[in-house]
Structure formats: structure tokens, C-alpha cells
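Only one protein chain is missing from this complex, and each of the others stays in its spot.
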Amino acid sequence: MAKSLITLTINGEVHEQRVDDRELLIHTIRERINLTGAHIGCDTGHCGACTIDLDGRSVKSCMMFAVQANGASITTIEGMAHADGTLHALQEGFRMEHGLQCGYCTPGMITRAYRLLKENPNPTEAEIRMGIAGNLCRCTGYQNIVKSIQYAAEQLRIKEAAE
Amino acid sequence: MNEMVRNLSAEREIKLEGIGCKRKRTEDIRFVQGRGNYVDDVKLPGMLFGDFARSPFAHARIKKIDKASALAVEGVLAVITSDDLVPLNLHYMPTLAGDVQAVLAHGKVLFQNQEVAFIVAKDRYAAADGADALIVEYEELPALVDPHKSMAADAPVLREDIMDKTHGAHGPRKHPNHIFTWTAGDEAATEAAFAAADVVVKQYLAHPRVHPCPLETCCCVASMDKITGQLTLWGTFQAPHVVRTVASLIANIPEHKIRVIAPDIGGGFGNKVGVYPGYVCSVVASIVTGKPVKWVEDRMENLSTTAFARDYHITAELAATKDGKLLAMRSNVLADHGAFDACADPSKYPAGMYHICTGAYDIPTAYVSVEGVYTNKAPGGVSYRCSFRVTEAAYTIERIIEVLALKLGMDAAELRRKNFIQPTQFPYKSAFGWEYDSGDYPTAMAKAMEAVDYPKLRAEQVERVADFKAGKTRSLMGIGISFFTEIVGAGPSKNCDILGIAMFDSCEIRVHPTGSAVARLGTKSQGQGHETTYAQILATETGIPASAITIEEGDTDTAPYGLGTYGSRSTPVAGAACARAGRKIKQKAQLIASHLLEVHHDDLEWDVDGFQVKGLPEKRKSMKELAWAAYNNVPPGMEMGLEAVDYYDPPNFTFPYGAYFCVVDIDVDTGETKVRRFYALDDCGTRINPMIIEGQIHGGLTEAFAVAMGQLIDFDANGNVLGASLMDYFLPTAVETPHWETDFTEVPSPHHPIGAKGVGESPHVGGVPAFSNAINDAFSKVGGVHTHMPHTAARLWDYGRSLGLHT
Partner (left out) sequence: MIPGKFDYHRPATKTDAFKLLLDAGPDGRVLAGGHSLIPMMKLRLATPTALIDLGHISELKGISVSDKRIEIGATTTQHELIQSQELFTACPIIHETSLQIADPQIRYCGTLGGNIGNGDPGNDMPAVMQCLDAIYTIESLKGSRQVSARAFYRGAYVTALDDGEIITKISFVRPPTGHGYAYCKLKRKVGDYATAAAAVILEMSGGKVQSASITLTNVSDTPLCATAAAAAVTGTTLEPAAITAAVLAAEAITNPTADGRGSAAYRTRMAGVMVHRALELAKERAGDIGATSISASATGAPKTGKAGGMFGWLNR
């Protein structure tokens, strides 16, 4: 079975890895690069716990082989906070609005919401709900996740207005 | 209690972030940055990976296992089968219900996807290849799927290992597939009351098999150090201490040589209470190989093998006077326990607390009988976001009372109000002997009815029904009411034990010299926010700010023994231990203060975070100062240090309750339901953190919505499990999930140190009947009486057709 040498830029850092062609991207990120924020929840592409941001798209990393991502630029939950260590508005929002409980879906949820707000900085509640429909949460009932994303959207708008 | 009330000055609590504050969660700092530490994040040098080869059949004899086929796969190091476990006497493990369960199929497979062989390999890819390659020869046997046929004369015998046992853990067995018959209440008096009643109703209520399905599946890492003989076991354990004891008993390893660590857990909801073959096999594999071994379930394995819930086939009956006064209640249940009885209930109660099924009503006489049977399905029978069988109980009473209302032609809210246990009746002894400690049901109901404007809803419904009958609309409106009473906080040692260990819980607190503290508890959060809320309780009790208190759980080497987190027991039991340990700290601090201030300790009074001499506020020692003194200047004869431990055996259960109203619109043409409104009023007693309470209620309601509207673990006639993936098993997304309105009343539990009753499961227990009642209420206006859950569009369409609603 073939192995391939791949290059991934993850949270700004370049990683070269030699992987089996069948290795799933989630395993490369979690096991080789030791970024364990993204999780495996369902194995079949329904839960979104493994969501990462890949070349400007929200991607379920257990539905992609690492070789497919060769050359890609990836942001994971670990790359979400600012360089000075302050939290991203979404991370702050989830904490302020109690948008998480067990925390297992949270990295995927925040990473997905990150792309959602990039594409739609001022979403309605219905747009947020549709926008996170690829991420399952068993704990919160989503209501506070919606509020968390609204909180972040507001903070990001304020920040943008100030700049 | 009184002490607590004195302490509760809002200003003080805000300063300390104590009880009643919407304190932001401390655990979130790591979770929002992807720095949680879940079991699959544990990585040890040389770690191997285990995976199961599983049975494709529900019932079959194993003719041959060809290990060589798997051992030939690159990276596979070992294949473990039942035969390998026999010499270790590990081929069967005890279940929490007094039965045994095959760790790996022994001679026969008894449910589809049962564990047949454990493949140990260098990584998870090779392990999966090995499992895929393993050749097993089976002789298929007829599968027993319908529990109603389990005790038929010609039913296939499932459990050959116990077929000759005439007695099980709960009394005589009358058929090889019979597990137990359990009864409570007064059968003869109930029969007499039914015979004499004006009105009786009887309804079959199926509560189908579902699964808790937390987002993280079950997993573990076992690491046996052959040099020290120390076994370390990381796992998704809701009750880590119990796991340690069970591991010690079954593996014959001294308990002090086992360290069980439950790190962060990605949701439990009952799924992670039990002990599963994966844990046992990982331990064995680590012992055999001398290397750490990780096992992680995939989602299909999770849904099809570990811990189903419900599968109760309930007949419910009520007897009443013609003006609606309840006289008696009776329920017969057929309980499908699958192939092994692995239900997670206190030892004495094989049907859990099902006999809370008289609910919030003053019913003089009652009787229940529960019959447990084996089928060719996965074992489990856990409490899915509820105390032991309490959702089933609440469903029984809250559905049957609606059926009675229909028969009487009486408003369902009115019928409930007429039969409530009144505030003056507490403590109230139910017909089954439970002592309800407190409650004010009429006030809660009145508040809820006002909030939703109940009369207006009913008036609208009358119009809508008229429009429907006139052909002006194809939409039916349903109003679902649920007034539920839970029994949680297991539990008093007189009632509750697991494997002989009383269901107490514990807290140990150490105050450091500089005035901060660490507290460890025997419970284990799976998302409930214990690190935040226990610190709030301790802040209120000790005057140490919550931000200066670290809470730790889940490591059996450091935490005191406790029975874990499930059945809404953390706050009622460990929360009480927490408060009492805090009070012990405060007492000692007071003695140190009296020593330092040279006054009698009775002359001291407690303020925000220290003691002052009565009338002399400038003569004062803060908790911080007292902590320092505890390590260098204590009264003569006193031990140094400032530590306390408390093991709390609760005097009674707690009885949270709530009034829920659900309004739905059903599209009769497609069967789809739109939840227009859901209002949930909960009384969980003293509210420790309203933000977290609200979050718990949102989550529990969402799980109730899922159960009532879509969840089902279904089987075909051959016992093949249908739809065990998230394609088919209904986990609602943000789009389907309704908007939740929350409200509360606050009647503290009189016997709990801080008056708290527990809340995590109320919304599930109360929510399931609320949804089902809303659906059934809608159809009751056009001739329906009862339709079973899950209320999927397809099933409601079928139901509508059976009522003649389609052309």
C-alpha cells in the first residue's frame, strides 16, 4: 500500500508527514500532529465534531483522507485564539453564553461558526441554525450556541467598526 | 437550612461567586480552546489498539474461529477469544443487575454485533484490518426479537449458561428466558378499588428501545505495569470508583493496585455507567502484551451494543370516581432486557424507581408488576438522562391521566389539579411507600397555566378543530401537558446500593496555607459543570471565593470514594457532602479565629469571608488569614492543617418536579409536527447556578424531543439492528430543535443541606410525556386515544390514516 509525503500548513505551521494513503485527515491531525481539539463523533459525516477549516471551507476531517489535503492550509480550534493568547470572539462567546457543556462538539462547532461568520457577518437566528446544521450537540439544545454565535458576531462587528 | 438562608445575602454571594450566581464555567477555558482531555486524547508510549470482530447474527452458535486469518494481517499482534478468557475466569463478567455477561461470545452469539474476538494491533488501522479478516464459522439459530414471545413454550432458549437456574438475582424464574418478576404495592386492594370504581381506563403504552448516544462514544486505555503490578485504566466512566471495585473483583487485582481515571467525558446520559467488554478486553490485552492498549467504539458499535434505554412495554390503568377523583393505579410492564441483564439499577430495584409512577397525584392505592425477559438484543437498560426508570414512570402516569381525562370528558389540566398532592400533605407517603419530602404543585401549575394562557390555547384549539372538520385546514393543534415528579439523588443506604456498596457520595477539601483550596469528589461530570458549581457551594459555605477553589473528580487515586454521576445524584448527594465538608472547614476556622482573636468562639460572627468579634468589626480574621494560621498557629491540642472530608448518606431521595406545556401543529398530510411553543417550569429547590440550570433544561428538553419525536433502535425479524448510525438514529440538529422557554419555582428540599434537589434530568423526564401528550391531544380531537412514540412524520401519517383523516 502506498504511502505519500504530504505537506499541511496547520495554524500557520508547516508540517511534513509521511502517511498511508488511507489515513483519515482527522487521525493525521490528532495522532501525528497532536492537535486533539477536533474529535471523532459519528464516523459517517453526520456530527461535525471533526470540523476544521481547510482552505476557506468548513470540512469534516474524518470524511477526508490526509492525502487529499496535501498542500492545504488548515485552521483548527487550537489556532483560533489570537497570537497574544486572548480568545477569539467565538471562544469568548461560547463561554459567556454557556454555549457548551461536555465540550466534545465545541471545537467543531466553533470552527464551523468561524467560517459562517466570515461568510455572513450578521446572520439571523435562522441562518445560524441552518449554518450549524452539520454539527450535532447532545448537551445544549443549541439555544445557547445560537446566542454564543450572535455574541461573537456582535463583538466582531464592533471590532471591525473600530478598525 | 437556616444557616444556608442566613448565608444567602445576594451581595456576599456575588462577591464570592457562591450559590445563586450565574457564574461562568471554569472548565470552558480549556474546552473552547480544544484543550479538553478526553480518553481518545490519551496517548502513551508503545500504546497498542484493540478492536472487536463482531457477530453478524443475532443468534448463532460459533462453530469455529480461525485466529490465523487475523494474525496474518500486518500489524496484528494478538487475537483474544472467549476460550482465552476461560483460564482467567474472565469469560463472563458480573453485571450491575446481578446477572453475568459474556465478555466475548462464549459458544453462542446472542445479539447482532456481539463481541466475538478482540484484535490487538499496533494501531487502529491494523486492528480494524484484523477484525475484518477474522474468519468465524457460525450456525445460525432462530432469533427471539419480540419480548412478548420470550416466555412462549416454543421460544428458543437464549442463555444456555443459566438455563438450569430456577432462581435469579431477583427471585424465581419461570422460563429459561425469564429474568425476574418484581412487584410493588397492594395487589388485592388495588383490584378491589378498580372493581368498585365508577370509571376505569386501561391503555397499552410502548416505550420503545432508544439509546443515550453521547457525542463521544465509550472508550478506554488500559496500562498494566508489569514491574509494579499497577493497572491504570483511563475510561469514559460516569462512576470511576465503582469501575475500580468491579475491576478488582473480576480481574483479581488488589484494589490499591488499580487506578481508574475518568478524564473529560464527552457526554454520558447513562451510556457510560456500565462496564463493557471493551474495558475488560483492553485490560486483559494490556496484561498479555505488557503494553498500554486503547479501545474506542465507533458510532455503530455504540448504538448497537452499549447501553440501550427503555424498551418497556407498559400497560397502565387508572380507576376514578365519575367526577375525576383518582382511586387507584395499576401498571403491568414487560421489560425487554436484551441478552444479558445489565440494567443499571440499585440492587434492590430491578425495575428502578418505576414505582414513582403515581406521580404528582394523591392516589390511595396502587400496584405495579414488572416482568424482565431476555431477547436476542444488546444488553443495557440504562437510565437515559433520568433516574432509574423514572422517565418510563412519568410517561405512564402522564399518558394514562390524559386517557382518563378523555374518557371523563374533563379538561386534562383540571383533572391534574383536582388530584395533586397538596402542599399541606408533605411529607407525603405514596401508595408505593416513597416519602415525598416537599413540593407545591398547585402553585407551579397555576404559574405555568398563566404563563402560556392555557384557556386561550384551548379556545384556539376549539376553533382549529372546527376548521379541520370543515375542511378549511389540514393542520391539527395539540396541547401537551406534563406535570411530573421525579425521584432522584440515589440514594439512602436503606434503599440503594450497587454491588453491595451503598450509594453515598463524598467530598474532601484541603485549604492551602495561602487560602486557596482544592476539593475532590466521588462524582464525575460529563458536561454538567461540576468544576464550577461545587466551587460555588464551597464558596458559600467557607467564604473562600469560588475562583480560588479547584474541583477535581474522576481519579480514584486522589478523589474520595463515591458512586458517580447519573440519576441526578451529584447535587443531591455529592453536593450535600460538599456543603457539609465546607461547614467542617468553617467550624475549624472558627476555633482558630477564636484562638487568634482571644475570644470565645461563640462571640464570633461570620461575615462574607471571615469571622469578626461580635460588635467589634475591626477585630476580624479573614478565611485567608485563618488558613495561614492553620499551618502555624492553631489552638493548643488542635491538629495542624485545614482539611475536611464528608461522606454523605442521604436520609431520603429528592423529588424535583415541574409543569411543562407544549403546543404543536401537525400537518396531517405529511405527518410532520411543528413545535410552536414549549414552556418548562421546573422546581429543583435551591438554585446553585441559574445559567447552568437553564443549560441543563435546554439540553434535557432537546433529548426529550428526540426520544418522543424520532429516536428508535429497531430490529427486523431476524434480530438485525436497523439504522444504527446517525443517518437514521435521530439526533436533532439546530434546525429541528424547538425554542425553549424556561421558568421556575423554588421549594427547597427540607432534608438537603442546601435545599437543592437536582435538575439535569427533569427536562427529559417531563419533556417526553409533554411531547407525546401534545401529539395525542391533537389526534384526540378527531377520534384518537393513543399512538406510540416515536412520533415520526411517517407514523403520525399512518395514525391519521387509521383515524380516517386521509382521502
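Read from first to last, the chains carry the letters A and B; within each, the first residue is number 1.
Just so we're on the same page, a residue touches a chain if its C-beta (ideal position, glycine included) is under 8 Å from a C-beta of that chain, and two chains touch if they have at least 3 such contacts.
The structure presented is a predicted model; accordingly, all values stated were derived computationally and were not measured.
**Student:** Which one touches the absent chain: A:M64, A:C105 or A:L156?
**Tutor:** Going through A:M64, A:C105 or A:L156 one by one, A:M64 is the residue touching the chain not shown.
**Student:** If I consider the whole complex, including the chain that's not displayed, which of A:I77, A:L100 or A:L116 touches that chain?
**Tutor:** Checking each option in A:I77, A:L100 or A:L116, the one touching the absent chain turns out to be A:L116.
**Student:** So that we can see where the missing chain sits, which residues of chain B does it touch?
**Tutor:** So the residues of chain B touching the missing chain come out as 124-125, 128-129, 132, 298-300, 669-676, 709-710, 714, 722-723, 727-728, 730, 732-733, 735-736, 738-739, 792-794, 797-798, 806.
**Student:** In the whole complex, what residues of chain A lie against the chain that is missing from view?
**Tutor:** 1-2, 4, 20-22, 24, 43-46, 48, 51, 57-60, 63-65, 67-68, 70, 112, 116, 119-120, 123-124, 126-127, 129-135
Quick note on the criterion: only the chains that are shown with their structure count from here on.
**Student:** For chain A and chain B, what's the span in angstrom between their mean Cα positions?
**Tutor:** Result: the chain centres lie 30 Å from each other.
**Student:** Can you list the residues on chain A that touch chain B in the complex?
**Tutor:** Residues in contact with chain B: 20, 22-23, 27, 30-31, 34-44, 46-47, 49, 76-78, 80-81, 87, 90-92, 94-96, 98, 100-107, 110, 128-130, 132-146.
**Student:** Which bits of chain B are touching chain A when the two form their complex?
**Tutor:** 24-25, 27-36, 38, 40-41, 43, 124-125, 213-217, 264-267, 269, 296, 298-300, 526-529, 691-692, 694-696, 698-699, 701-703, 725-727, 731, 733-735, 737, 739-740
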